[in-house]
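Of the protein chains in this complex, one is absent; all others appear in place.
Each chain carries a letter (A, B and C) given by its place in the written order, and its residues are counted from 1.
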Amino acid sequence: MTQGSSPLASPQKLRNYPSYRGGEGMVAWAFHRISGIGVWAFIVLHVFDIWLIGANPALYDALGEFYSSAPGRVMETLLGAALFYHALNGMRIVVMDFWPALTIYHRGLWRAVWVTFFTFGLPGAYIILKPIWEMAA
Amino acid sequence: MSAQKYSISGRPRPTGSRVDLYVWWAVRISSLALFVLALAHFSMTHFVFDPGIQSAEWVRQTRWNSITLRVLDWGMLMAVLVHGFLGMRTVMQDYVPSRIRQASLIGLYAIALLLFVLGTQVVVTLPMD
Amino acid sequence: MSSALRAEVGQIDVDAIVVGAGGAGLWAALELAREGIPTAVLTKLYPTRSHTGAAQGGVCAALGNVEEDHWEWHMFDTIKGGDYLADQDAAEVLAREAIPAVIELERMGLPFNRTSDGKIDQRRFGGHTRNYGEGPVRRSCYAADRTGHMILQTLYQQCIKAGVKFYDEYHVVDLVFEGGEADKGGRCSGVVGYKIADGTLHVFRAKAVLLATGGYGRAWRVTSNAHSLTGDGMALAWRHGVPLQDMEFYQFHPTGIVGTGILLSEAARGEGGYLINDAGQRFMESYAPKLMELAPRDMISRAIYQEIRAGRGIGGKDYIHLDVRHLGRKVIEEKLPDITELARIYQGVEPISEPVPVQPTAHYAMGGVPTNLETEVLADARGNVVPGLFAAGEVACVSVHGANRLGTNSLVDLLVFGKRAGIRMAQICKSTPQPGSVQGAERAVRDELLALSTRPSGVRPAEIRRELAALMMDNVGVYRDEALLGAAVKGIAKLKGEYANVRVEDTGSVFNTDLLEARELGYLLDTAEATAVSAYARTESRGAHSREDFPERNDAKFLAHTLVWQGSDGAPATKLDYKPVTITKFEPKARVY
Partner (left out) sequence: MASATQVELKIQRFDPERDSEPHWQTLTVPVEPMDRVLDLLTRAKELFDGSITFRRSCAHGVCGSDALLINGRNRLACKLRVEALGRTITVAPLPGLPIVKDLVVDMEEFFDKFRSVQPYLVAAPVEGDGERIQSEEQRDRYDDTTKCILCAACTTSCPSFWAQPEYVGPAAIVNAHRFIFDSRDENADTRLDILSDENGVWRCRTTFNCVEACPRGINITKAILEVSSAISARR
């Protein structure tokens, strides 16, 4: 029981916080959250468009056009990147969840996430994007 | 005895609720399922087949012409509904002001229900060759 | 216009008040809570920020967990270490009750290091010996290098459990007396607290008031003490007619970081570190050939000063080197991690490859508010008590440390006498009626604080503080003589004169640290004065008080405790008295190691 609090204390504003200079862990978290929300938003759309296969195939095909167009492919690449980063970092989190002692290596694990991300991601991006310049050519 | 009290001070008495424990487990388990299913799905739709050929007709005749693939895709839908929406629940618990948090969460769950219905419907009713 | 003080005044009635939430105050509060006495603990810091948390070494108790030990040996070491000025009945209580106190701490949850059979582990510490001085003994119970931290945390935890009522960040600015001041037979009936968060004064009334405010090391320039250690309890009591005892005995720890005085623990020497002068010699061999770097603190501090004076400080400057390089990286990193970290951060020195510059640093007040064994504050040399007022911890002088405190014995002091204070206060609270009304008791201090905070021009407190710290360092340091001390007494009087014109810039009522620091400077001036005056009058050398003009101990004249009273109406202190030392088991002998 204490009697110390100040009646005049002024709450701080949430908008100041992004300037905090966190380390790898904070960046990993921010990316994870952003990618999670991004993938979620896409999936809401995606389930809906899959539903169109039964409900309105013509509309679905129109959408499919978009997916295979140049901007569509760029978007797909970003989606893939988000999903892939999220998946890898998600495994990093799960691994630490079940073996808390691994937390001392969280930076190393994070680096491993990026190495994996680029090793598989760059060829993947190439495959998805290739048709763009093939089309152009 | 003071030892029995939860909080001598101002912190609201913890609810002792286990909901968040179950949520935690559900997110972890579904994430393991998604790691396989979602990555496989993405590879299939982008690396094995080019998006350019995946018309509605193609999906019906090729992709979903197998019960196994339909079941797997439906399973992935379930995992996403659990994982993605519980994930969004966390995000909303963080950033949605408490006044409208309850209402927003109900909205979120409603979207989940809608996706469940739409997704299940198409998986079950789309005719096979 | 905002003002540093708000008009409204809080009135709070309790049975007991504890001022200060370091080790001593917290244990007292705990005893009071156990007895169900309504108690208020006031502290100007959050309890866990008290300086008890800085103690690293350990707490001695003759548990005999790793080798044979007896409390009589501990008692003897304490008395000899204190150059026979300690009251031997008090030293006996200290050594005896250390044992149950440490056990009780363990039961409260303190994470002591353990022996291989799961008991409290013990290690060696300077001045603690087996069989009356035969050789070092493992007596210090410890929790890694954070014993003080763990004591503070554990006691605070138990206070939370017991529901102790804390008034955190309440600065006690005055004591309340009824029936005259302490020297006129008055009774302490409460305190006035200034709530730092909003600038309101609160008058607390109680049957028993404990001072547990710690030391006043900030009076010196180079000090191991926290900024908050400004002698508040001593000065407040002094201002109300209570004498201060043995103030000339102030311990300088030999190894402080140069400039700041941050402490490098005795452990560095315990593990085998050397002290080296400019010529690269281990100079302790010419001062204490047997114990070398493990001689008592007062002796080593003196030796360092001798070297510096003879021009053998490093590069002719005022420090020498602590060298641990020969111990090797492994020992340094495993056994002395905190010291290594401190040297790196605060000195930019890498102890593995470089010697660490050190100099003596002001560390611990052996003197303070005189009390009896029950921690009741004494009004005079005859042992008359000041009703309602108690003191324990570094603020008090029981006296267990005599003229020089042994390492770890301060923590023991807190535990044993903090506990005793709580028990005694509970008894008093049960048998005494509440004192009369204390309404309006805040008026005097309100006027003083308003005067401080509304003066339109004047000196900055920081300037006076700097001058005082330099004066005390140069004139009331390790070596003293008549000329130095005379100049100190004069200089302090001059600074007190200037203090009357000190000006505070912050005029707000919320968290006005400017005002409180100015107020604390007043306490420092008082304790510094008491120190200089007592030192001037003691024309002998004993323990930490080393007079070059009187290098010998003089038992015929000075086997006695000094008492000094504040001068009336701002005049310098002149009233002194001496009180015989209680001797029970050990006759004074020459102190050789």
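Please note the rule applied: a contact is a pair of C-beta atoms (placed from the backbone, for glycine too) under 8 Å apart; a residue touches a chain by one contact, two chains touch by 3 or more.
Because the structure is predicted, anything quoted here is derived from the model rather than measured.
**Q** Which of the chains on display does the removed chain touch in the whole complex?
**A** Result: the unshown chain touches A, B, C.
**Q** Could you tell which one of C:Gly25, C:Gly53 or C:Gly368 touches the chain left off the display?
**A** Here the residue in touch with the unshown chain is C:Gly53.
**Q** Return the single residue from C:His70, C:Lys165 or C:Arg460 that touches the missing chain.
**A** For the chain that is not drawn, the touching residue is C:Arg460.
**Q** Go through subunit B and note every residue touching the omitted chain.
**A** 3, 6-12, 14-21, 23-25, 93-95
**Q** Determine and list the subunit C residues touching the chain excluded from the picture.
**A** Counting over the whole complex, subunit C touches the hidden chain at residues 2, 45-46, 48-51, 53-54, 100, 103, 106-109, 111-114, 116-120, 143-144, 146, 149-150, 153-154, 157-158, 160-161, 168, 197, 226-228, 259-260, 262, 342, 345-348, 460, 462, 504-514.
**Q** Which subunit A residues touch the hidden chain?
**A** 2, 4-6, 8-12, 14, 16-17, 19-26, 28-30, 32-33, 93, 96-98, 100-101, 103-104, 106
Note that in this section only the chains that are shown with their structure count from here on.
**Q** For subunit A and subunit C, let me know how many angstrom lie between their CA-based centres, rounded off.
**A** 58
**Q** How far is the middle of subunit B from the middle of subunit C, if each middle is the mean of its Cα atoms, in Å?
**A** Their C-alpha centroids are separated by 62 Å.
**Q** Quick one: subunit A and subunit B, Cα centre-to-centre, how many Å?
**A** Once rounded, the distance between the two centres reads 15 Å.
**Q** Where in subunit C do residues touch at least two different other chains?
**A** Correct list: 163.
**Q** Which residues belonging to subunit B are in contact with no fewer than two other chains?
**A** Residues 8 of subunit B touch two or more partner chains.
**Q** Show me the residue ranges of subunit A that touch subunit B in the complex, using the header's touch definition.
**A** Against subunit B, the touching part of subunit A is residues 1-2, 33, 36-37, 39-40, 43-44, 47-48, 50-55, 57-58, 60-61, 64, 67-68, 72-73, 76, 80, 83-84, 87, 90-91, 94, 97, 124, 127-128, 131.
**Q** Touching subunit A in the complex: which residues of subunit B?
**A** Subunit B reaches subunit A through residues 8-9, 28, 31-32, 34-35, 38-39, 42, 46-47, 50-52, 54-57, 59-60, 77, 80, 84-85, 87-88, 91, 111, 115, 118-119, 121-122, 125-126.
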